[in-house]
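Excluded from the complex is one protein chain; the other protein chains are retained at their positions.
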C-alpha cells in the first residue's frame, strides 16, 4: 500500500498515519518529496486494507500495490489451471465449445439440439432451467423439469451439461443434475451464492458482471476458490457501455488480461455479448484468436420460435458451419477444437 | 410494438410476420414506406413480447411502445405512492433522512450513532449486518448479532431500522428484525431475492444496480410489486462510468426520470455514490433540490476507525451541520425535512 | 511518481530504473517490500513523465503523485478565480444564468428571446452561430450572419453574448463579435483550438467532453491557461453512459470535484445534459444546490419550431417560472441569483 498525504499535511497527521500502521504490526517507509509525503507500507497488504486509510486526517489517497486476489493469482499458481468435466478439459490445448438453447423448452427440442451440436463438434451442452429475466411477466424457465430434461439429453449424447443457478436455495437441486454450475452475470456479485457454490465439489462457470472489471471478476472467483472449490472457469460475456448497436460490448482484451494475472481458464460467450446472431461467428473466431479456452454459444432448432433470446441463437446449420470455420482459427493459434 | 422490416424484405417475409402476429390473437397495421415496411402491432403488448420478433426472417428490428412495467407505472397509479414505516412516510411532503453506519460494529457504537443522528433530525437508522464486500478476505458483517443490535438501537431511540438482505435464505431472519429490507445494488437483478421479498408484508428499499438503467430499476421493482408487496422505495446510488474521481457517478436526473413514469418514492444515497465524505453535503443538497423523497447517509462516530467505508462516512458533527443546511433547501422546494 | 516493479523483477531491472531516473537529474528512494520493489521518484514530476516508465523491463506500473495541471490547480492559486464579462462575474456570490436559443435563427427571434430572458433574470445571452451537428444534412448554423444578430441582441439588451467557435480559422471572426468564446464538448480535446483561444484576451467557456474525466477537463483548461489566457469558465454538461433515458448523464458531483482541486468557476448546462425540457428545472435547482457558479439554459420562443434541440428548450414562460424557483435555492446555499 502506498499512502499519499495531502499537500500541506501536518507533521502530526503524518505521524498519526505512522502510528496506525505500526499499531497493526506493519512497518512503513516515508518518502519526503518536494510537495507531498508518500508512505510505503511494508508487510501483509491485507492487514493494511482493514484500516480506512483514506478517512485519516491529512491523507489524500492510497494505492494498493498487490492484487487483492490470491488463489486466483498467477503469482500463487504459475501454471494454467485445467478444469476437467467428465473428460472435457477447460484450459488445455483443445478449445471447448459449449452449445445449446438459451432456455430448455421441452425434452425433444433439447435432445435434438444436443445431438446436433454434438455432431457439429460441441463438447458440452448448455440450457437454462432457471432464467434471470428482466421482466417478471416473461417466461422464467421450467425449473426442475428442465433439469431433468438436461439429464436426459446427457444420457442420450454423453455431453456434460451446464446450467445456471440463481438462488442459494436451489444449489443442491441444480448440483444434483448439472455437471457444471453457472453463476450468471447478474449474480457475479451475489456473494452468498458464490460462497455456497464454493463449498461444493463441482465446477463453476462464473460469468463476468455487466458492470464489473476484470479485477472484480477475479475477486468473485476468489470467493469460490477461498471456500475450497478450485474448479472455476471464467466467462467474458460483454460489458455495459454507451454503444447501443450491440446488446453489450464484448471485451475480448479481458482474455489476455485474465491470462496475464490469473491461472484460471477463460471462455467467451459471443451470443449474449452481441445479442445478434450475425455477429456470433466473427466474434467466436476473434475469441479463439485472442486466446480463449472455449466458447459458449446459443443454438436453437428454430430461433424464430425460441422462448427467449431467439435473435441471438444460431440454427443447427449455422452452428455446423461455424464449427467448420473455427478449426483453422484454432490451428492458427496452435490449438485444436 | 413497432416492427421494422429490412430494406428489401420479401412479400413472404412480411406476410410471415403478419401470420405470427395474428396467430397469437393480435392485430396489425402495416405502413408501406418508400424504403421499408413498418408493422404496428395492436393489442396486448406483453403477448407480442413472447415472440422472438427480431429472429424472424426479414425483420430488421423492433421497438416496444408501452412500458414493460405496469404496477410501477404512473399510468396505472396516478398519485404518488406513500410508503409508511412506523409513522415515517416516504413519498410525502417531509424529506426522510436515513442515517447510520455502513456496518454495525458493536452495540454501543450503534446506539450512540442512532441517538446522535436522531438528535440531528434523522428519521430512520441504517446499519449493515450482512455486507456485500468485493473481497472474501474483508469483514463480512456480524450477521444476526448485528440484527439484534439494530433492534436494541431501535428500542433505545424509536427509530425504525433498515438493513440489507443478500441471501434468500436469510430473508425471514432479517425480516424478523428490520422494519425495512434493503436489496442492495449488487442484487438489483437477483430476481429470486426480489420475488421472495415481494411475498412479504414489509417495505423494501431497492437500490439501483451500478449498470442498470432507470427502466431496469423499475422492472426490478415490478418483480416485488407483482408478487404482492406494494411497499417499494427506490434508491439512486450512482452508476458505473469511466469517471474515476468518484466511486460511482451519481445520476440525479434519475429522480425526475422516475417521478415522470412511476408513482414510487425515490431516495438518494450520496455516500455510496461519491465515496468521498467531502462530496456528501453538496450532493445531498442537490438530491433534495432535484426532488428526492429522502436521503440515505453514512454516519460513523469515528470514520477513521470504521470497519468499512470510512472514507465516505460523516462524523456526528458533520451530519449535524448537514442537517441544518438541508432545511432551507427542502423549504426552497416546498418541503420540510 | 511511484513505480511498482513486477513480482520477481531482477536486480538489474531495478537498477536500470534507478539509472534512468538519475540520468534526468532526479532522485529516488526504493522501498523493498515483501513481494515487490516500489520506487518513489523525488523531484520535478513533469520531468519523470517524459520517460516511458511503463515500457522499461521489469516495471509493472507507475502512479503519478501530483496533478498534471498546475495553473488550474488550487495549490497554485488558492482563492477561487472570478471571471468578469462586462460586469457579469462568474465565480462570485451571484449565480450567473446564461440563456438563449440553441441556434440563432433570425434577428427578431433572437432579440425577443434576449429581452425575455433578461426580464426573467438572465445575465448573459447564448446562441449558436456555428453548430456542431452529428449529421452533415442538418442545419449547420447561420455563421457570421448569426454573429451579427448576436451583436444586435447585445446592443438591444446590454447582455453580453457567448457563442461557440469550432474551427481555428474562425477564432478571430467569432472573437470580434462574442464576449465569451465557447469551446464545445466535442472540441474539448481539440488541442489546436485550445492553444489558439489561449492566446486571446477573451473569456473562454470550456465544456466538458462527453467521454472526459474531470481531470482531463482541467488538463484542457491548462492548455488555455498555459498559453496566457487566465479567463476560463468550466461547464459540466453530461457524460456518456449506458443510461438511455436521458441524452447524457449529468455528473453533478463534478461541481464539488472541480471546486476541490481547482480555483476555476464552473457552471452547469442541464439542457444538453438531459435533452428533455421537463428535467431542466429539477437539474438546474440541483446544480445550484451542489455549488455551481452558474447555469446555461436553452430558451426558445416556440420550441416546437426550433431549428435544433427543440425538445430540450424551455419556453419564455417556463424559463420565467424556473428563475423564480431558483431564487430560494440560491438563498439556501448563501448565494443570490
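The chains carry the letters A, B and C, assigned in the order they are written, with residues numbered from 1 in each.
Keep this in mind: a residue touches a chain if its C-beta (ideal position, glycine included) is under 8 Å from a C-beta of that chain, and two chains touch if they have at least 3 such contacts.
Computed from a predicted model, the values in this text were never measured in an experiment.
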- Message: Can you tell me which of A:19, A:106, A:172 or A:243 touches the chain that was removed from the display?
- Response: A:243
- Message: If I consider the whole complex, including the chain that's not displayed, which of C:15, C:35, C:106 or C:167 touches that chain?
- Response: C:167
- Message: Among B:24, B:65 or B:155, which one touches the chain that has been omitted from the display?
- Response: B:65
- Item | Residues of chain C (touch criterion as defined above) contacting the omitted chain | 20, 46, 49-50, 52, 54-57, 68-70, 130, 132-140, 166-170, 186-187, 189-193, 195, 209-211, 216, 219, 222-223, 226-227, 239-240, 277, 303-311, 313
- Task: Write the list of chain B residues that the hidden chain touches.
- Result: 2, 4, 7, 29, 31-36, 38, 40, 42-44, 63, 65-66, 75, 240-242, 244
- Query: Which positions on chain A touch the chain that was left off?
  - Reply: 211, 213-215, 239, 241-246, 249-257, 260, 273-274, 278-279, 282-283, 285-291, 325, 328-329, 331-333
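By definition in this document, only the chains that are shown with their structure count from here on.
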- Looking at C-alpha means, what's the farthest chain from chain A? C
- Message: I'd like the Å distance between the centres of chain A and chain B, where a centre is the mean of that chain's Cα atoms.
- Response: 26
- Query: Taking each chain's centre as its mean C-alpha position, how far apart are chain A and chain C in Å?
  - Reply: 38
- Item | Per-residue overlap in chain C, given as positions that touch at least 2 other chains | 241-242, 244
